[in-house]
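See below for the structure under consideration.
The complex appears here without one of its protein chains, the remainder shown in place.
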Amino acid sequence: MLHYAQEQLQGDYYTRAFQAGAQEDTLILNMGPQHPSTHGVLRIILELHGEYILRAEPVLGYVHRMQEKMGEVKTYPQYLPNMGRVDYLHALAWNWAYVLAVEELLQLEVPERAEYIRVITCELNRITSHLLWWGAYLLDLGAFTPIMYGFADRERAMDLLQIITGSRLTYCYYSFGGVTADLTPQFIDGTKEFCKYLRTRLPMYKDLVTDNMILRHRVDDIGIIPVDMARRYGVTGPNLRGSGVEHDLRRNTPYSIYDRFDFEIPAYEECDALARYLVRMDEMEESLSIIEQAIDSLPEGPVTPPKMPKVIKPPKGEAYGAVEGARGVIGIHVISDGTATPYRIKLRSPSFSNLSLFAEVSEGILLADAVSILGSLDLVIPEIDR
Amino acid sequence: MNIAPELIHIAVALAAIAAFIGLNGLVLVWLERKVAGHIQRRPGPYEVGPWGLLQPVADAVKLVGKQLVRPKVADPWLYWSAPLLSFTPVFLLFLTIPFGPRLIGMEFNLGLLLILAFSGLNVLALCLAGWSSANKYSLLGAARAVAQSIAYEIPLLLAVLAIAFQFGTLNLSTIVHHQGPMPWQWNVMTQPLAFIIYFICAVAETNRAPFDLPEAESELTAGFHTEYSGMAFGLFFLAEYAYIIVISCVATVLFLGGWHGPGAPGFWWFLLKVYALIMVIIWLRWTYPRVRFDQLLNINWKWLLPLALVNLLLTLIFVKM
Amino acid sequence: MEYLAYVAFGIYVLIILTGGLMAVLCRSMVRALVGLILTLFGVAGCYLLMAAPFIALMQILIYVGAVSILILFAIMLTRAPAGAEEAPYIFPWRSIAALAVAFLPLAVIGGMIRSGQVTPLVPPTEVPLAELGQTLIEPYLLAFELISVILTVAMAGAVILGFERRIGK
Amino acid sequence: MAQEDIDLIQAINTQDPPVVKVELVNTIFDICRSMSLWPMTFGLACCAIEMMAVGMARFDIARFGAEVFRPSPRQCDLMIVAGTVSRKMAPCVVQLYEQMPAPRYVMALGNCAISGGPFYFEGQYGIVEGVDKMVPVDVYVPGCPPRPEGLLEGLFKIQEKMTGRRWWPMPKQGEAV
Amino acid sequence: MNGITHLEMYQFVALLLLGLGLFGLVRRRSLVGMLISVELMLNGAGLSIVASGQLTAASGAMAQLATLFVMGLAAAEVALILAIIIVVSRRFGHIESNNLRTLRG
Amino acid sequence: MIKKTPKQSTLQGIKSLFVGLRVTGHNFVMPQITTHYPRQEVDNLVTYRGHIELVPKEDDPMTSKCILCGQCAKACPSNCIELVIRKEEVEPPPAAEAQPDADKEEAPPKPAPKKKVKRILEAFILDYNLCSLCGQCVQTCPVDSLEFSTNSYLAGFTREEFVFELLERMRKKYKASSSG
Partner (left out) sequence: MVFSWFHLALILFLVAGFLFAAGPLIASLLFAPKAKGGALDIPYECGMPPHGMSWVRFGINYYFYALIFLAFEVDILYLFPIAVFYPESMGWMPLIKLLIFLFVLAVSLVYFWRKGVFTWPKRIST
C-alpha cells in the first residue's frame, strides 16, 4: 500500500521543483488551481509546518488566454472586446486604458459628454468590483452572508450598466474617441437613486462586517506590506494606498477629466490587511461622490467624435494609456506599425505585481492568514495570466 | 415472564429516538438552508416540494445513490469505520435525556457522564477519517478538529461540573426536577456564566461556524471529509446535526429548565427550547466570519478555561453557604 | 437475564480478544490502536457487567476519549518516512520469544487464580456515586490531591521535553 | 509548460451500472439526483462570476436545491466548467472530472468552455477549443458570459436529461424563441 | 459454568490482557506499539482490581477508585512516553527501538 | 489623506457581535429580492444584448434589410458571422416589378449586362459559440440590419444548436408573430 503511494504520488513538474528547496519532512501542499479561496485558478504551492507556511510559490498560467498575442492578429477595434475579459470585474477600466492609448496614437479628441460618461460608468464599475471583492473576501474569511448582500447591491449597479452597455460583466462599451451609446434618462435617474441607496447600505456593511470583532482580529496586523516592499514589487492601487502611499492616477496624473472632481484618496498607514480593506470601503464612497458630481455637471453634446476614420489605421508610433483600475494601475502599451493591426500590445496588469509579493509576505505565517492576505490583495487571475 | 414490558419499553424508546433523530435531521437541514436563505433575503429551497420541504429528502436519497469512493492509498478498514464510528453512538446519546415528565428513554444516574463519554467518540472518528483518507487537507482538518474539540471539551466539562456541584447529581431528570416552570427558576439564572461557557464550547465542539475550522472551506477545501463521497459524507453530516441536537438538548436540560415551562409542562416546551437554541446556532453561523486557528485556541485557553475555573470556584463556595 | 449476561460476557471477551490481537499483531500502528480501542470497549463492558457503570464510563472518557486520541495524534505526528508501519519480520524469532515470555507469567498467575480461596460475592452491587466521591475525598484524599500534581508534573515534563517554541519574527 | 500540459488528455469515463437495477428505483433515484445537483466550485474565468451570481439572492439557485457548492469533487454531482480552459489547466479539469464519483454531470458554461469562444483564432496555442474535447459535456450554455438565467436553464436541461421531463414552466420569453 | 466462579472468569480475562500485553511488548519493535501493549496490560490490571472489589467482600468503592487512579497514572505515563517518543522521532527520524539502540539506518 | 485604522476595545468588540446579529436578524424579516426565474423574469431583460438577429424590412418582413456588404463579418473579432450568398442571374424587367425605373435607366446604354447578377442572401449563419457579444457587428452595419435579441435562455444538449441561421430565425419569428 505504501509503496504504491510513494511511487505514484510524485506530484508534477512544479511540485518536484519546489520540493528541491524544501526542508526535510515538511508537508508540500497544492493550494489551487481548483481551490475556493484562490478566486479562480491561481495555484500556490505551500510548504507547511503544521499551521505555519514556511514557503509559498505561486504558479501562474492556468488561464493564460493569449491576450497579448491576440493583439497582434486582430485589428484595433477587434481587440476591444478582449479588454473586457482581462479583468472582468473592472472591465471598463481596461477598455478605457486601451482606448486612451489608441486615441493618443490617432490624436483623437474625445467629446466632453463622452468623458463624463466614461467617468460615471467607470466609477460605477469600480463600485461593482469593490462590492464583489468585499463579498468574496468575507467568503474567504468564512462569512457567508455578506457576499449575498454585496451581490444584491452589485446587481443593481450591473443593471444600470446593462441599460447602456447591454452586458452584465464583460463590457465593450468605450470606442475610440467616445462611447458606443449615449446615456438614457433611465440610467441617469437610476444612478442617482443607486448612489443614495448605496449610501444607506454602506453603514450596514460597517455594522455587519467592518466593526465585527472577529473580522478585526482576523485582518488586523496581518500581511504587512511596508512602503518599501510595495515599491519594490510595483504594487499599485488600493494595496499601495493601504500601505500609506497616496498614489492614485486619478489624482497624480489626471487623465480624462478627473481633475474636475473633488474627491479624496483614502490611504491608511498601517500597511496591513485591515488598512487595505478600509481603503476599498472608503473608495466606494469616494466613487459615489464622483458619480454624483459627474451626473450633476453632465454636459450635453455628442458622444462620439465628429469625424471618425472609416478604417482605423494609426500612424507609426507608440502610445501608453494608463488608468487607475480597481486593482491598481492599468497600463497598455500599443506599438503601431501603420497597419490596421497593432504591432505589439503589452498589458501591465496590477494584479500581477500585487501577487508577486505574496511569496515574501507569506513566509512564516499561518495558513488562515495566507488565505486572508491573498483575499486582501484583490487578485483577478486572468489579469495575472493575461 | 415480566421481561416483556421492559423490552417493549426499550424498543419503543429506540424507535422513537430513531424517528426523532431522523426527522429532526431532515428538518434541521431544511431549516438551516431556509433560515440562511431568509437571512440573505432569498427563499432558500423552494421548488422541490411545498416550501422546499422535500429538499432534504431528495438530498438524502441522492447521497444514497452516489458512488462511494476511496482513494487507493487510504486504509480501507479505517476509512470506512470513521463515518460509522461517528454515527454509531448518536442514538445512545438520547437515551437518558428527559424529553418530558415521563418521556425518557431510561433513567440513569450517570446520564450526564454517559453523554459526555460517548460524544467524545466523534473526535476519534474525525481523527480517523482525516488520517485514513491519505489526503493532506483531510489530515490538516483532522489535526485541527482534534485540537479544537479536545480544547473546548475542558471548559465544557467544567461548566457542566458546576451544575453537578450545585445539585449533587448527574441524573438529568433530577436536574430538571430541581428547576421550576418559570424562567427565573431555571439554572441559566443562577449559572449564567456556565451557560455562556457551555454554549460557546458546544458550538465549537460541533464544529459550527464561527468555529468551523476543521472544515474551513476557504482554507482546507472540505477539511477532514474531503475524500468522503455520497453517504459516507452524509453520515458525517447527519452526525454533526445529531450532535447539534444533543448539545441543545443537554443545554435545555441543564440550563433552561428542560420540559418545564409556564403553563403545562411537557414535551413541547422542551422541543421549543431546543429549537430556539438551534436557531441561535444557525443564526450565529450565518452572521460571523470564521475565527483563526490560534484565536480559536486562545479563546479557549486564555478566556474560557480560566472563567470556567472561576465559575466552578464560585459554585463551590455558594453551595457551601 | 442471567443467560444474557453470560452471552454479553462472551461477546465482550471476544471483543477483548480480537482487539488485543489486533493491538499486538497489526503492522499498521493505527490499526493496532483501533484494536486497543476495541479492547477498551470490551473492558468497559466487563465493568458494566460488574455493576460498576461509573468506572465503565470513565474508561471510555479517559482511555477512549483522551489516551487513545493522544496516541493517535502521536502516530500522526511522528510518521517517519518509513511510515507508521513496522517493517515486516523476515523470520518470526521475535514472535516466538514473545510468546514464550508471555506464556510464563500467564501460567503462573493462572495457576494462582485457580487455587485462590476467595469466596466471591454474587451478585455485585452498584456503589453509589456519592460514596465514591466520599471515598475519594476522605480516605483517598492524598492520592486525589497527588494525582493532579502528578499529571501536572508529567505534562510539564512533556512540554519541557518536546515543545518547540515558535520564534516570532 | 511541461509536455503533459500540452497534450490533451481524454477523461476516462467508464462506468459500471448499479448492482441492483430496478426501473422504478432508478427513476426515483434519478428524480432525487436531479433535484439536488451539487455543483463544484470551479470557476475559471469571467463566467465564474455569473456562476456566483446564480447562487446569490437575486437568482437563487437554492430554490432548486443546487446551492450546495462543494469544493471537493467527491461530494459534487455537477461540474460547471465556467470559463476558459487553457491547455495548462486541461489536465486539471480532466483529473477533477475523473475524481468525481458517479453519477456525474458536466455543464459547459460560456462560449469559452464550449468552443474557446472569443479566444479562438487561427493558430492559437493556449486554449482548449471546447471542454467536450476532454470530458463528456451534458449541457451547453452559450453566451459570453451567459446570463444567470441561462445557467438556470442549463440546470433545467440537465434535470430534463436525467428524468426525461421538464419540471418547471417555460419562461414567458423562452417560449417565443 | 460450574467449577469456575465469576471472579475467576474476570481474573482470567485480566490475565489474558496481561499476556497479550506482554507478548506485544516483546514482539513490537516500535515504541508506540510497545506503548499500546503496556496500555493493554494496564487495562488488565484495572479489570482485575475492579473485579476483586466488586465480586468479593472487599470495598467496591476502594477498588473502583484504585482503578480510577490507575487510569490517571496511565494517562500521565502515556503523555510522558509519547513526549519522549516524539522527541526521539524528531531526533532520529524513526521510532523503531531496534534501530534506536544501534543508531543505524 | 492618510488615516489611521480605528482600533477597537474588547467591550466594543463584544457589542459589535450583537450588532452583527441585529443586522442579520433585521434582514431575516425583510422581504426577499429573488426573482423566481422560470415563473417570473427579471425586469430589465429588454436592455440585455444577447446574440444578434437580422432585422426584416419594414415592408417585407420575410426578407432582411441586409445589403450583403459583408462589413459585419469583417468586423467581427471572432469570425462568427458567415454570409451564404447565392449569385443569381436575374432576367431584367418584365418579371421584375420592384425596381422597373432603375433598370430602365440602366438598360439602354449597355445592352450586354442585360442579365444582371443579383446576390441573394441564402443564409446568414451566426456561430454563437464563438461570439463575444461585443456588438461590433451591429455597430458597423451600414443599414442597421442587425439587432440584438434579448434571449438569455439558451441551453442545449449539443453545441450545434447554437449555430444559428438568422434568416430562417427571422422568418420563423415573423410567422409566429403573425399567426399568434
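So that you can tell them apart, the chains are marked A, B, C, D, E and F in the order they are listed, and the count of residues begins at 1 in each.
The rule is simple: a residue touches a chain if its C-beta (ideal position, glycine included) is under 8 Å from a C-beta of that chain, and two chains touch if they have at least 3 such contacts.
Only a predicted model underlies this, so the values are computations on that prediction, with no experimental measurement involved.
Engineer: What shown chains come into contact with the chain that's not displayed?
Structural biologist: Taken over the complete structure, the missing chain's partners among displayed chains are A, B, C, D, E.
Engineer: Sort through A:Y52, A:Y255, A:Y320 or A:Y343 and give me the one touching the missing partner chain.
Structural biologist: Going through A:Y52, A:Y255, A:Y320 or A:Y343 one by one, A:Y52 is the residue touching the chain not shown.
Engineer: Of B:L31, B:L103 or B:I154, which residue touches the hidden chain?
Structural biologist: Reading the full complex, the residue touching the unseen chain is B:I154.
Engineer: Identify the residues of chain C touching the omitted chain, counting contacts across the whole complex.
Structural biologist: Within chain C, the residues that touch the unshown chain are 1-2, 4-6, 8-9, 48-51, 53-54, 58, 61-62, 65-67, 69-70, 73-74, 76-81, 83-84, 122-124, 126, 129-134, 136-137, 141, 144-145, 147-149, 151-152, 154-156, 158-159, 162-169.
Engineer: Could you please point out the chain A residues that touch the chain left off the display?
Structural biologist: 2, 5-6, 8-12, 15-16, 19, 25-35, 43, 48-52, 54-55, 221-222, 363-366, 369
Engineer: Take the complete complex as the reference. Which residues in chain D touch the chain that isn't displayed?
Structural biologist: 11-20, 25, 29, 72-74, 92-96, 98-104
Here is the rule we go by: only the chains that are shown with their structure count from here on.
Engineer: Trace the shortest chain of touching neighbours from chain D to chain E and give its length in steps.
Structural biologist: The fewest steps needed to get from chain D to chain E is 3.
Engineer: With centres defined as the mean of C-alpha atoms, identify the chain lying farthest from chain B.
Structural biologist: Measuring from the centre of chain B, the most distant chain centre belongs to F.
Engineer: Pick out whichever of the two, A-D or B-F, is joined by more C-beta pairs in contact.
Structural biologist: A-D
Engineer: Averaging over Cα atoms per chain, report the distance between chain B and chain D in Å.
Structural biologist: 36
Engineer: Between chain C and chain E, what is the separation of their C-alpha centroids in Å?
Structural biologist: 6
Engineer: Going through chain B residue by residue, note those that touch at least 2 other chains and give them in order.
Structural biologist: If we look for residues of chain B contacting two or more partner chains, we find 39-43, 46, 75, 143, 217, 221, 286-288.
Engineer: If I count partner chains per residue in chain D, which residues reach a count of at least 2?
Structural biologist: 56-58, 60, 63, 71, 118, 121, 144, 147, 168 - these are the residues of chain D that touch more than one other chain.
Engineer: Quick check on the complex: what are the chain D residues that touch chain B?
Structural biologist: It comes out as residues 28-29, 31-33, 35-36, 56-58, 60, 62-65, 67-68, 70-72, 74-75, 77, 99, 101-103, 167-168.
Engineer: Can you name the residues of chain F that touch chain A in the complex?
Structural biologist: Chain F residues touching chain A: 1-5, 8, 10, 12-14, 16-17, 19-20, 22-24, 27, 33, 44, 47-49, 75-77, 132-136, 139, 148.
Engineer: Where on chain D does chain F make contact in their complex?
Structural biologist: 57-60, 63, 108, 111, 114-118, 120-121, 130, 132, 138-144, 146-147, 149-150, 152-154, 156-157, 161, 168-174, 176-177
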